[in-house]
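Every protein chain but one is kept in place in this view of the complex.
Chain IDs A, B and C follow the sequence of writing; residue 1 opens each chain.
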């Protein structure tokens, strides 16, 4: 630096001490009131109805009027003592359980096939597997109904399970493919290199790597099956699943018992979905 | 190499010419008959019903029996001349059109907020936005119905649109966030650096980059709205959307007219979904 | 002479993190860059060199201090109001624009007439020897071509200062060498001021008029390549730039021009740097640095500093031959040109007082 530079004056110096606790905003930060307002709008619209439903289930009167005068668990007890509701819950758990196992196993096979083998039509195969989740449920429902009745299949919980498996496979495929896509091929090669035979490589290296994705996939498939309505309506025989039972009762009007059982379904679904997201996120971080 | 190495014998040499056209399989390739068999099973189960439906719509008899004796377009013409069906199609297009525009715009705003601003609860915000698509439609449908009737809202296509927007936002958010996540921040900085003001940066650099994702998001939101049944049932007044109309008629039995209109819906949905996937894939490759 | 400082950073600090746990990216950094200079910021990752560049470019706001451009305080000015352009490490070419559109973008923003833009762009394409690439998209270009387009875009409207953020790091080794020479030639032709960020000391030495060595957010030394290599300001710079041998000892004697370092069984004479920042005192511990190529093997003449040892290992890397020599004072490395004939065995080492330097005045750190 040249000697003739003027020494910085004391006034400049005093004006620039670091303000304690000041962490600068990046240049692009805008005032956030716009964001906050918009968030309130969207979330209000989205979550107020759900809040109303939950309040209804705890309200000690059949008519909802704010502010709530008293809280009660009566509607939950009523719902639990209701035999058709209990039966339909049991049916839902059976259907969802079996469909989840099948969808996860088939999804795992499909994910491996897509990940590992380069075969002609690989990407078409992948899209074809994904399509069911995106096609209108009413059309696939109608198609399956037509098909089963053509084949002379009796409608039952079995046909419902088959239908749910078809939708469950692509849902399970998502997290599995994502995780397998992150799997470094070199880990597999390293295991081979150190003396592991193919089955050992899968057990020791590949499965531990994708385990969290398998759990997440199963949780998602379960949630989907547990909540499904449209296809179920077409494919079920005399037995009702829980959403179908709720649906049937709604034709008349919303009772607090329905609000109670809907709240339970909501809570279960939310927990399962958040759990599966957390599990996927934990390992891919 | 040492001089004493034995020269490779002629017999070795003749055994190793490259076989013409032979491209080796990677070590891990297994016989693919297992894969092929499994693919046949899944796709048969998935797509045979749809094939039956399509055949039904072209069959010149009311009863489907293989092999089909004659082809006809009569059922399509009958369906087109059916006034309630035409009205419901028009309703569906109105609802899907408006819901798509709103969902895409709100989705874009949300995607920018998530991408750009680091605010407290950012990831909670993102999960909260995603939840509606994963929650059981029947619960959110019930909740909205309870909410609207509590507020004294009349049910109409307007309430249907509101419901579809709620589900459309997270659907649109997916491709938008994916694409924005790929956006290199340095492009934005380069534009600022070369003299562009914030609005110009968005128009010249950011929007061209995410344009394909915006189109894909809109197509997805449209498909979702066009196909939606569960929430629509709760929220609609006298006006029916097309899936509702099909639904209503199915209560009796599947007629070839229904098969025809279902085939049209199927075709439209498939084209829109494939289009949106292609557009997303093209740019992120 | 205030005008002589084209870029001037006055005690700039940049802090990340929270008030409780502040992380200093820059700590009271003061720097000046002269017009027409090729100035490099050299440091490892996390040294603050890129933050310094981004602050000059207008992408960061400092917590304290001021940034002056051509005598004007631009600390608060956003990037689009500064007459400074950046060549990004990733080049940051706009993928949906052609090469011509990319290069024309700054002129378009400056609202120049269409015909003038077209002409200037054609000139620039020729100057950067890419006249045939005008209609291509960035994705259709090689790394070296992308780099030229990025340079062309940043230089087309003649900014006062060009900032370069490791512009060669994405290129192959062989091309890098070539582009490095082009870059130096470009700077000398255009006579523009370049501020260049790099972690590669060889690159910084080969290109720069002056180098600022940064570490942990602080500027450790500013000087010409020769000053920094031959007279490092402290132990860190001595270790960071080039290879070095270090000998520990105590100051036994001091004169105006020389110092004597006493080690176990040997003493060495050092030429004192007149401007050295190190306050030598008789009796204090000190570290002596000798560059490996300054050590003479079996010297013909009697040199003031001598040491004998055992040549144990030779590493041949073509241009250079590195000998490892075990001495009573530790392992020393000696570098010679590659074709020098050396054999393992007993050797005599010698060096002159001005081939070595005291770089640290307390070995008890």
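The criterion applied here is as follows: a contact is a pair of C-beta atoms (placed from the backbone, for glycine too) under 8 Å apart; a residue touches a chain by one contact, two chains touch by 3 or more.
Here the structure is a predicted model, which is why all the values come from computation and not from measurement.
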Check the options A:84, A:181 or A:208 and report the residue that touches the missing chain. A:208
In the complete complex, the non-displayed chain touches which residues of subunit C? 44, 172-174, 199-202, 205-206, 225-226, 229-230, 241-243, 291-294, 315-320, 335-339, 355
May I ask you to list the residues on subunit A that touch the chain which is not drawn? 184, 186-187, 189-197, 200, 204-205, 208-209
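In this section, only the chains that are shown with their structure count from here on.
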Could you tell me the distance, in whole angstrom, between the mean C-alpha positions of subunit B and subunit C? 53
Taking each chain's centre as the mean of its CA atoms, how far is subunit A from subunit B in angstrom? 17
Among all residues of subunit C, those touching at least two other chains are 58-59, 78-79
Residues of subunit B touching at least two other chains: none
